[in-house]
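Provided herewith is a single structure, encoded as structure tokens, for subsequent inquiry.
In this view, the complex is presented without one of its protein chains, the others remaining in place.
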Amino acid sequence: MRRVNWLRMAVIGVAVALIEALCRGGVIKPFTMTPPSQMLADLLPLLSSAEMLQHVAETLVNVATALLFAIVVGFLAGAVLFVLPRVRRVVDPLLSSYYAIPIFVFYPLFVVLFGLNRTPQIVIGFLLAVVAMIINTLNGFDRVPPVLLKTAKVLRMGRVATTRRVFLPYATLYIFTGLKLAVAYSFIGVIAAEFILSGAGIGYEINFAYNNFDNHVMYPLIVLIILISTFINMSLYAWEKRFLERQTGR
Amino acid sequence: MTQRSLMRQGFDILLLVLALGGIWQLLYAYAGEVALTSPWETAVAASRLIVSPRFWPHIEETGLAFLQGYAIAIAGGLAIGLLLGAHRLSGEVAEPILVALYSIPKITLYPIILLFFGIGMPAKVAFGAIHGIVPIAIFSMNAIRTLKPVYLRAGRSLRLGPWAMARTILLPAAVPEVFTGLRVGLALTLVGTLLGEMFGSQRGLGFLLMVAMGTHDMETIMSVTLILVLFATLVSIVMMGIDQRLHQRA
Partner (left out) sequence: MAGATAASMATPHAVLEGVTRIYPGTGGRAPLHALGKIDLALARGEFFSVVGPSGCGKSTLLEIVAGLQPLSEGRLVFEDRPVNGQVPDGIGVVFQEDASFPWLSVRDNIAFGLRHNGMDPAEIRRRVEFAIGLMGLREFEGAYPAQLSGGMRQRVCIARTLVLQPRLILLDEPFGALDQQTRLLMGDELLRLWRETGATVLLITHALDEAAMLSDRVGVMSARPGRFLEIVATGWPRERDSRIVEQTGFAEITGRLWARLREESMKAMAADGRRL
């Protein structure tokens, strides 16, 4: 396995080095893109500026809020749908085709409805993440093997005890996939919304820097987003591998 | 499918549409004329919009950009995905990179696209394409990877040459999963194209939405949104139907 990791880093390293060479060599003009080394160099003063840190905080707070709501509402909604199969059947087409609909088209609507504050961003992030959570919650519940519930019956456990000690622990193992998606989607939703129209946040700052031809602010911020996004996803992936692999065998 | 279950499905869909319309109507009653237009008004405005001559250039623009972006996404995604799927080591190295790319908020890459391609159609097409290419690549890669080795053995035992084997066994076996990738890719390419049109464009549905947002033109916002949502849902339902049939056959 370790050889694969080295290869991967090498591939990424070569790609970055290529871009660096093209930038330094003048093939890619500084107006279009600064060299990667320059991006990193520009990132440091940004991160120590109080104003920028405020934007970062704004984004992270928005993402966290959207995520929290998405997880809680998504899980509860999934539970309700599971318990009411007739309702679930009616709602199912909506769930299946949900991610085919460009949710961002609703953003102008939300801006008009809620005003130009952080609410529209949070709502978009929430809407993007919540359905992934619902679908995966339902998936987790569906997958509980009937034999486990029969075992609970043989142990003469009541419904509450069965739900608490057998049903939910099993389902939770598989709902984790929903969590990963919810994190990614709320992040994407919030940042995209900030970019389209807002007054604060990293997405807004990137847009602002672009409009002001300020590559020395824009590119470092883009790198920052890529780093944060990759870090979050890798952490979740590693966590899943460590803790869940021994329980699910995957 | 029995006639009875078809009728039941139709009834369920009707119920869903009515429920959504009802919620909409309630929101309208609550939020008022300033914030929303009622379902009926929106439907009327939308139908008027579709037949109006000033609307057609925008649909054309978006449609063209979308189709081109989707074509590139398919070509690129299939090429990358099939190659990575066939060559084991490359696939292993590349997979986390692809997954990371999938989770990065691609809107942050938009300024880079604009800087490289300039404002206008090429940027929109490129932006749509980068949205769609990643899921198509991921699904195509998986389609090849999860081909059962027994297929290859069966092909060899029938003394098929590599080309015949690819044509008659491997390709049909891979089609269902590849098609799912195409379905997801279509939705994402549409999102990318619309987002791309929200900036640096003087035509297109995304542009219309941004303008309407700026002028607080609720009617336009809601009718365009409605048209887009209906279109996306329709395409999604058709593609899911095909997707299901393909997977059933497999």
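For clarity, chains are labelled A and B in written order, and residue numbers in each chain start from 1.
Here is the rule we go by: contacts are C-beta pairs under 8 Å (C-beta built on N, C-alpha and C of every residue); 3 or more make two chains touch, one makes a residue touch a chain.
The shown structure was predicted, so the numbers you read here are calculated from the model rather than taken from an experiment.
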Quiz item: Who does the absent chain touch among those shown?
Solution: A
Quiz item: Among A:40, A:57 or A:155, which residue is in touch with the absent chain?
Solution: A:155
Practice problem: Identify the residues of chain A touching the omitted chain, counting contacts across the whole complex. | Solution: 145, 147-148, 150-151, 153-156, 161, 165-166, 169-170, 172-173, 245-249
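The criterion applied here is as follows: only the chains that are shown with their structure count from here on.
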Quiz prompt | CA centroid of chain A to CA centroid of chain B, Å | solution = 19
Practice problem: Would you mind writing out the residues of chain A in touch with chain B in their complex? | Solution: 4, 7-8, 11-12, 31-33, 89-91, 93-94, 96-97, 99-106, 108-109, 111-113, 184, 187-188, 191-192, 195-197, 203, 206-207, 209-210, 218, 221-222, 225-226, 229-230, 232-234, 237
Quiz item: How about chain B: which of its residues touch chain A in the complex?
Solution: 12-13, 15-16, 19-20, 31, 35-36, 89, 92-94, 96-97, 99-100, 102-112, 114-116, 183-184, 186-187, 190-191, 194-195, 198, 209-210, 212-213, 216, 218, 221-222, 224-225, 228-229, 232-233, 235-237, 240
